[in-house]
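Notes follow the structure.
For this view, one protein chain was removed and the others were kept in their places.
On to chain A.
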Amino acid sequence: MADAKVIPFDEDSRGRRGAGRARARTRKAAAPAAGKAADGPQPPLAAVPAAGIPAQADGGRPADPPPTAEAPSDLAGAFGAVADRVLGGDWERKVASGLAFLRRRVTGDYEVDEFGYDAELTDQVLMSLLRPVFGAYFRVEVRGIENIPAEGGALVVSNHSGTLPLDGLMTQVAVHDHHPAGRHLRLLAADLVFMLPLVNELARKLGHTLACTEDAEVLLQRGEVVGVMPEGFKGLGKPFADRYKLQRFGRGGFVATALKTKVPIVPCSVVGAEEIYPMLGNSRTMARLLGVPYFPLTPTFPWLGAAGLVPLPTKWVIQFGEPIPTDGYPPEAAEDPMLVFNLTDQVRETIQHTLYELLVQRRSVFF
């Protein structure tokens, strides 16, 4: 990530002018993102995607609260032309709040909810780590974020792809950073996530929980935005040849839960994640040995070892569709298999159609 951080400052203007795109991967990665995040004509505003950098350079843990506290565009506007001077003042604030954060962490004086969601750690550290991947690397374009209600429960149903579940994390950043009400997406994850050391710890702290009706119901009743990928491993680990072909949507458990809790279903289509690790083959023997659902063979993995784990820098679009209301159905609707199947199909079709539309519009996989 180190080089991607420094680039946006001068790269922004170049990207804006430049029809002649440089071939270098890092440049390609940085330029459009900087342009997008600044969301305005003033070049100095390109400081925004780089906002995470001073804090990280500043010895790790203390992260930068300003980008999380305000929407990126507000921040950009506030900085304006006096970016230089303000940056000096902001540094002090960052250090102070970073130290205050450190103080709470070393004394254990913070709170987590019963799912283990550590809001403070997520906002101040984990999101800052994911943000460069979101903004500079995959240059995610978020559309239709207003389809997630500003308050109350909602179930975001998304396609799943990419061999490793980066799409879930990126969707989480999209909701966190782009939703005007600053909502937080609570993802439902496979049990494998909660078996792996470190992964389970991070997942819980990011607010993820096990994909089961009990947990989903509790979260939705509490008015949280819950994200689910009904395709599960079937979607995540599908061969490259089947990209953007939605797999079976489980047994429609998510629809039954939405009906029971009367929350709207927001279909979500992610384009770009399919190509990050093109899965050309699957080594069943290795998968069985490691106890995982599949063992991907991509052009780079496992041949290049750890370097093969670097995803391809594809250009992503995350589109949230029109919410499908569920509060008009009678209370017993959740027990009606026909209705549940119909709604499941409706959600699935919506996502599939949106995927096709986005693919038609897409100029290239990488930009």
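What we mean here is this: a residue touches a chain if its C-beta (ideal position, glycine included) is under 8 Å from a C-beta of that chain, and two chains touch if they have at least 3 such contacts; residues count from 1.
We adopt the following convention: contacts and distances are computed from a predicted model.
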"Spermidine/putrescine transport system permease protein", "ABC transporter substrate-binding protein", "UDP-glucose 4-epimerase" or "Sulfur oxidation c-type cytochrome SoxX" - which is the UniProt name of the missing chain: "UDP-glucose 4-epimerase"
Contact residue for the chain not shown (choose from A:122, A:171, A:200 or A:261): A:200
Option from A:119, A:164 or A:218 whose C-beta touches the chain left out: A:218
Omitted-chain contact residue, chosen from A:110, A:303 or A:356: A:110
Footprint left on chain A by the chain that the document does not show: 92-93, 95-97, 99-100, 102-103, 105-116, 118, 191, 194-201, 204-205, 209-210, 212, 214-215, 218
